[in-house]
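This report concerns only the one structure given below.
Shown here: the complex without one of its protein chains, the others still in place.
Labels run A, B and C following the written order; every chain starts at residue 1.
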Amino acid sequence: MRIETRTVSDVTILDIHGKITIGEGSAEIRNRVRDLLQAGRKKILLNLGDVSYVDSSGIGELVSSFTTVTNQGGQLKLLSLTKKLRELLAITKLLTVFDTYDDEGKAVASFS
Amino acid sequence: MRIETRTVSDVTILDIHGKITIGEGSAEIRNRVRDLLQAGRKKILLNLGDVSYVDSSGIGELVSSFTTVTNQGGQLKLLSLTKKLRELLAITKLLTVFDTYDDEGKAVASFS
Amino acid sequence: MSSPERSEIELTFGSDIGFLDLVQEISDSISRLAGFGADDLYWIGLSVREAVTNAIQHGNKQDPEKRVRIVFQLTTDRICIIVRDQGRGIRDSEIPDPLDPENLLKPRGRGIFFVRSFMDNVRFHVRPEGGHEVIMEKLRSSKNEGEENENRNSNGE
Partner (left out) sequence: MSSPERSEIELTFGSDIGFLDLVQEISDSISRLAGFGADDLYWIGLSVREAVTNAIQHGNKQDPEKRVRIVFQLTTDRICIIVRDQGRGIRDSEIPDPLDPENLLKPRGRGIFFVRSFMDNVRFHVRPEGGHEVIMEKLRSSKNEGEENENRNSNGE
């Protein structure tokens, strides 16, 4: 897994590449998100368009990141889910929890 | 494995596709060659450009076809060896046995 | 490959999550040989991955001396995959329901749920001779939630 960070207005976009699975730097997203919160950046968009694989640990990683941000009064949203990831979030009833977008502009504009 | 048959002047070209390995219709080339000989067609060019894999059985298949044709006064030549196949024929000292070509026109013209 | 002996493939390896990608690739190769299409391959592979992760983490407690064994049985209408570890097994009370509102935002507890969602029959079995196994089957003609029809191949090519 590889993470790149960009900023669009006051939204931080994390472009995530590769696998979000157990062992593949499992805690990396969570840690990156924690660093952002400490730096006062509370509007976070995870761009998952280049994620090749997600297992149940990876889903847990997304959930942890979400709850960490929400608990500190921030917002974490998801961009460009692959078809398979969307199915995993659907059957785990997490599609209703996450705010998800296919268009980056719309995603950025949605942060309040 | 799949074999297509074409004729260019009095040369019969067998375009061989896929694997020449044990189990993959091992005797198919040999049988096809025997049919051609029976039909009086004795100038045969095996086009191996689309062959994806050859094992020691496959090398044996080429050798059998060669000896069958030669024993009946015909000629069997090889066209478009892949790099790996060329290496296998080199270490088995069969490159000196087979007449091989990279250009179809030249190969066809070489039959006497 | 019709008789039971001929169509059984066994894979054994140490308790190291570094093997997970390999195991998934092997699962894909075997499912493909068994005639499953691309989507089935994906969900079977994910289920195997989750079961093997559990075998390594919970069953064998990451002890590198303990081994994980997978048996793939290919029959005309299904693939049966057995994942064995050297642990004491799962108690039913330990299997969480990740859809329970109380669990919805927990970071863990979705592995067995995935296996049950994507495979057709899933059983847990403590072996009298020691160790634990998850037995999971995928039918060739099955259709379930996480699956599309494209690329399907129901007759083993």
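Here, a contact is a pair of C-beta atoms (placed from the backbone, for glycine too) under 8 Å apart; a residue touches a chain by one contact, two chains touch by 3 or more.
Everything numeric in this text was worked out from a predicted model, so none of it was measured.
J.: Let's see if you follow the contact definition: name the visible chains touching the chain that is missing.
T.: Counting the whole assembly, the omitted chain is in touch with B, C.
J.: Going by the contact rule already stated, which one of C:Ser29, C:Thr76, C:Asn121 or C:Ser141 would touch the omitted chain in the full complex?
T.: That would be C:Ser29, which touches the missing chain.
J.: For the chain that's not shown, point to the residue among B:Gly23, B:Gly73 or B:Gly105 touching it.
T.: Residue touching the chain left out of view: B:Gly23.
J.: Spell out, residue by residue, where the missing chain touches chain C.
T.: Counting only chain C, the missing chain is touched by 1, 3, 5-16, 18-19, 21-22, 25-26, 29-30, 33, 64-65, 67.
J.: Please output the residues of chain B touching the missing chain, sorted low to high.
T.: Looking at chain B, the ones touching the missing chain are residues 21-23, 55-57, 59-61, 63-64, 66-67, 84, 87-88, 91-94, 97.
Note that only the chains that are shown with their structure count from here on.
J.: At what distance in angstrom does the C-alpha mean of chain C lie from that of chain B?
T.: Averaging C-alpha atoms per chain gives centres 45 Å apart.
J.: Taking each chain's centre as the mean position of its Cα atoms, how many Å separate chain A from chain C?
T.: 27
J.: Mind pulling the residue numbers of chain C that touch at least two other chains?
T.: none
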